[in-house]
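For reference, the structure discussed in these notes is given below.
With one protein chain held back, the other chains of the complex are shown just where they sit.
The block that comes next holds subunit A.
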């Protein structure tokens, strides 16, 4: 980290005339912090350039995209957006956004509620078989996704849930995301129990303690869970690809791929424009929740 203390201290310099050694040290410090900043800026630019290019390219014409690696469009045009929004299907892109919301909203809400409940149970209560159940929970974390794809598919087919959104969000309603449960448990473990005990002494029952005391204290963690779930679900490609077969029900992630259709010439600017649009919800949500989010992922989260 570069901090203020790395910079030469002006006030002190005014008071006593610096010795040659001090001058040398100060110069060295200045040079080293300059190098650090340059390095950070360069690496930062490299990381962010593809994103900048994506945004720029969305405003380019189809031919310009391949002619210039520079991100700034020569003649900005909204062509791509207009074309992309209309899509080659009977539905416009707004429809697909709405479809995404039908998946994302129930999933995020379900995850927040179920993970909090399960984590509260694991972190605060003793019950028979707790150790084994917790081990199973962690084991599902370690299980690669692909292993469960086929059995899950068969299960949902038997239930008659194919080509519906149910397979995409119902598992989250029953705390199917072990990672989030684990995250909330860890957060909860760092919160002293006294507050909950005080609430019980105050006459609150288990549910009231959870709602009035635990959930508010867990808020940073819950917001992080919601945020992750929102972004991951928005970006999930494989899930909808497997379970959703009618175009009418496609979410954004699949709809984007629709534009890359073998029968037409690729309209790259249309695809890129819609990609930019698809990024916006995640970005907006992230920046809205940024403060709590950072509190949530930095461990502990409770101030003394």
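Everything that follows uses one rule, which is that a contact is a pair of C-beta atoms (placed from the backbone, for glycine too) under 8 Å apart; a residue touches a chain by one contact, two chains touch by 3 or more; residues count from 1.
What we mean here is this: contacts and distances are computed from a predicted model.
Remark: of the listed names "M48 family metallopeptidase", "sn-glycerol-3-phosphate import ATP-binding protein UgpC", "Heterodisulfide reductase" or "Proline dehydrogenase", the one matching the undisplayed chain in UniProt is "sn-glycerol-3-phosphate import ATP-binding protein UgpC". Across A:164, A:208 or A:282, the single residue that touches the chain missing here is A:208.
The missing chain, though absent from the display, is touched by one residue of A:166, A:217 or A:242; that residue is A:217.
Summary of contacts with the chain left out: across A:198, A:238, A:260 or A:288, the touching residue is A:198. Although one chain is not drawn, its touching partners on subunit A can still be listed: residues 126, 192, 194-195, 197-205, 208, 212-213, 216-217, 219, 302-303.
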